[in-house]
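Step one of this worksheet: look at the structure below.
Excerpt of the complex: some chains, original placement.
Going in written order, the chains are labelled A and B, and every chain counts its residues from 1.
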Amino acid sequence: MQHVKRLDLVVGSRVATRFLEALDTLGLPHRTVIPGVHGYGQHGPRGSDPFATFDNTYLLVAVPPDRVDEVVAALQPLLQEVGGMCLVSDARWV
Amino acid sequence: MDLSMVGNLTDPAILFFFVGLLVGAVRSNLEIPAPVAKFLSLYLLMAIGFKGGQALGQTGVTDAAVRVVAIGVVLALAIPALGFVVLRRRIDHFDAAAIAATYGSVSAVTFIAGTQFLTARGDAPGGYLTVALVLMESPAIIMAVLLATWARARRHVTEQATVLAGVHGPPQPPTASGVTAGHPVPTPPMSMRAILHEAFTDGAHLVLIGSLVVGAASGPTGGRAMAPFVDGVFTGLLAFFLLEMGLLVARQLREARDVGPFLVGFAIGMPLVGATLALALGTVAGLSVGDLALLAVLAASGSYIVVPAVVRYAIPEARPSRYFTMALAVTFPFNIVIGIPLYHAAARALVG
């Protein structure tokens, strides 16, 4: 079991691709994506209208620990611009 | 008018809206799964777009079509301007701009309910009303964003905004004294370019336009093939969707903390003003009863889909708990129950 950093991102479904493309660019294409996620943050409620036009997407990405700073640096401006949440925590990869 | 109103209250689709309201009020566990609700909303747009396109394809661009659409666009500019002038004296300028946009734009579900109501009473409106629906959706948004930019400029750049430009927001709102207390200004507003992209590439919008074009292009053969889908099961699926709308309104009403008497008054008064404007202009332009009544419905309706979706990012200073709640929890039911029969009766009295 090796150490990894786990990123839990919750971002608008519409802009999720931009986050994923940023990860692709870093050569980190592996990820898990949960669509249809609701939420409430600085931009108010999301996903609870029956039109679900603006719901969230949950992204879970496990990356090698030595690359996490690079990843955070790449995602921060995006979070700045379009909102969303990003949590970083420790895990072990089986 | 009395008969018409009773008529609307025996329409199964409208009745299911009330079922939803009641079921929501007793806090039942009933829930329409989100993917299904979304499918139904896309279905409704597809069906009305297609039917509008079919009608347009048959009649072509008539004189009446041009007049209806022209009045629609005028209303889409006049109503938000009027709304803002009324609101800015009483409430925060950002909220005023957002609410003005809400009432300047239109509600597709109200449009659908209106069409059903009028068609059932022999006053079917023309297919070009769907074009009006499309064109009346966005101008108010753009106007509101400009108003907000102006308001923002007047306020100077606040320190808070400056700070926020540097860091992403904290995990929870800074004040611990309840939700409504602080209304922190979030991340900086979107660029005008991004706003226009959001407004014009919105999925609901494009499905409506696309279906309109497909309906117009596919002729009577296409119409026959699609009829069981866009006509046959329409009332049933609309009923299902309005059940969900009822649940949603019930939920929204429970959370309506930020809407006081003044705003409730506005949420009922503004539709009446909008409808009156539409009826006046439309009567002068010599519209038919169905066209006139549905134009009034459009003018009276407030958007609770596209506008809140865009405004949330374009005017982050405004509170969705105001503009969204007003449009969904007050104006929408008002129009469904009282407004539509009222505007129809007025249209009959004026040009019937």
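Assume a contact is a pair of C-beta atoms (placed from the backbone, for glycine too) under 8 Å apart; a residue touches a chain by one contact, two chains touch by 3 or more.
Only a predicted model underlies this, so the values are computations on that prediction, with no experimental measurement involved.
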One each is shown, so how many of each labelled chain does the full complex really have? A x3, B x3
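Basically, only the chains that are shown with their structure count from here on.
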Could you give the separation in Å between the centres of subunit A and subunit B, each centre being the mean of its C-alpha atoms? 32
Per the touch rule, the subunit A residues reaching subunit B in their complex are 36, 38, 41-45, 47, 49-55, 76, 79-83, 85
Sites on subunit B touched by subunit A in the complex: 32, 34-35, 37-38, 40-41, 165, 168-169, 171, 173, 184, 186-187, 202-204, 241, 244-245, 248, 304-306, 308-309, 312-313, 316, 319-321
